[in-house]
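Here the complex is missing one protein chain, while the rest keep their positions.
Up next, chain A:
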C-alpha cells in the first residue's frame, strides 16, 4: 500500500496525511495545509475540489475525542481559513458538519487556546450568508451570546458580535437582544480594540435597522455620547472603521430620518463614503452600497450628494475600470438611487456618457452587474427630456437588453423589462427600432409567463410602447400579441396585469378613428373583455384604465359610440346594474373623471345619435347622478360634469 511521502506538499499527499492515525503526521499536515491556503483563493478552491474539507473536519473530531488540543487548534484554523472569503469553502465546511462540532467545542471546552481558535473559525463562517441562523428567541441562546460579549477574549466578543450581525433579522430579535443588554454591551465594545470596535459597529447597524425603539435607545445612550463616538469614528484612521461607523449612522437615519437634523453631518458622511471608494478590497467594494442606502428614496440627500460631486466621482470610477463585479454592481446601484428623483443628477450622469458603460455592463458575466446596470438605466431613463431627445432607444442599448430577456434568470429579466418599459416611452418614430430588433416577439412571449412579475412587466412595456405609436406600429404589435391573448391579459388573475393590459388598449385606441378600429377586430373580442372586466372588478385602478378605453372608443364614430353604450348598459334600464353610475359615484377622483369623460364623448355635440344615447343614459340614472356632481370636490370632475350638462342642454333637454 502506497503511503504518502512525509515531505511532499502535493495537495493529494497533504490530504492523505490528514487521515493519518499518527497525531504528529496529522498535525504537520494540518499546519502545511493552513500555510498553503492562507490568503490563496485558488489553492483553497483546489483543496475544496479535492475533498480536503471533510478530512480536516474528521481530524477536528478525532482531535476532540483524543483531547489533542494542538490538533484542535490547527484543524479549527484550517476550517476558518477555508470559510474565509470563499463561499464554496463555507459550503464545504457546513456540508462536512463542522459547524455543529465547532459550536459544541466553544460551548464546552475549557482550554482558552482551543476556544479562541474555534471562535475565530466560527467568525469566518458567520461572515457568510450561508451560515445557519442563530435562534435569538431562545433564552439560553441569548444568555450564551451575552456571555460571549462579556468575555475578556477579543475573539469571543467578536464572535458574539458576528452572530448578532448574521442572525438578528426581525424586530423580535432586536427587542430580545436589547432587553438582554446587548445594545449597552456593544456600545461598551466601541471603546475596545480595533476588531472589537469594528465588530460592534457592524452589530449595532443590525440591531438599529428599521427599529425606531432601538434607534432612539441608541441615540439617548450615555446622553448621546455613543452617537458622538460613532460620528467621531467616521473620521477614524482605519478605512473599515470609517465605513462601518458610516453604515451605523445610515442605519440610524434610515430608521429615524428626522434625527439629528444636521445637513452638514450628512454631507460629511457623503464625502467620507466617496473617499472610501478609492480604497482597495472590501471597503471600497462596500462603500457604494452604503452610499446607495444613504440616498435611496431621499430627495434632500440626493441633492446634497449631487452637490458633493457624487455623480462625477462614481462615474469616474466606472470609467477607470476594470472593476470587480461587486464594486461595479454597487456603483451602478448608487448611481441609480441618486438619479431616482432628480433631473439634475440624471442630466449630469448622461452628460458623462454613462450609457456606453451601461451598455457594456449589460453584457457583463455577472448577473448582479447586469441587474444593477438595468436598474441604473431604469433610473436615468425617468428623464422625459432625455426620452424626448431619443437618447435611449438605440441599438447600443436595445440589443443587449433584448438578449437579457432571452434565457436569463427571472430577476435579470424583470430588471431588463423595467428598464425597457421606460426607454420605449419614445415620442418620435424610433419605436420601430425596438420592433425591428424583435422586441415585440420577446415581450409577447414573456407576457405568457407563469411568473406574474414577468408577465406584469412585459405587458407594462407593451403599454408604454404603444403610447403615441403610429398605426403601423400598433398594427404590428397587435398582430404579434393577437386580440385573443390581449383579451386573456385583460382578464388576468392579477389586477396589476389587468391594469397594464387595459392601459395598453387605452393607448391602442387613442389617436384616430383607425386606431379605434383595432378594438373591433375578431368580433370585438377585446371590447367585450373590457366590458366584462369593468362589470366584474372592484379595483379602482383597473376600472380607471377600463373607463378610459371606453371613453376613447366613444370619441369615435356613431358605431363606436353605440358599441360603448352597449357595454355600459348591457341590460338596458336596470339602475343598479349601470356600471357607469357606479363609477360616477366612486370615491376615486380618477375614476369619476374617466366616467364623466365617457358621458361627454357619448353625447358629444353634433353627433347624430347623441340625443338617443342621452335618453338611454338618463333612463339608466346617469344624469341624475351627474346633476348631483355639479359641486364635485374634484375640479376636473366638476368641469367635465358641467360640459356633459351643457351638452345635454343643447338638446333642449333641461330635464336631464
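Keep this in mind: a residue touches a chain if its C-beta (ideal position, glycine included) is under 8 Å from a C-beta of that chain, and two chains touch if they have at least 3 such contacts; residues count from 1.
Going forward, contacts and distances are computed from a predicted model.
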item: Omitted chain (choose from "Diphthamide biosynthesis protein 3", "Glucose-induced degradation protein 4 homolog", "Vacuolar protein sorting-associated protein 35" or "Putative cytoplasmic protein required for cell viability") - UniProt protein name; value: "Glucose-induced degradation protein 4 homolog"
item: Residue touching the undisplayed chain, where the options are A:63, A:442 or A:464; value: A:464
item: Among A:160, A:239, A:439 or A:556, residue touching the chain not depicted; value: A:556
item: Omitted-chain contact residue, chosen from A:35, A:193 or A:512; value: A:512
item: Missing-partner contacts on chain A, residue numbers; value: 343, 378, 381-382, 384-385, 387-390, 418, 421-422, 425, 427-428, 460, 463-464, 467-468, 503, 506-507, 509-513, 548, 551-552, 554-557, 561, 589, 593, 597, 600-602, 604, 606-607, 634-636, 638-640, 642-643, 646
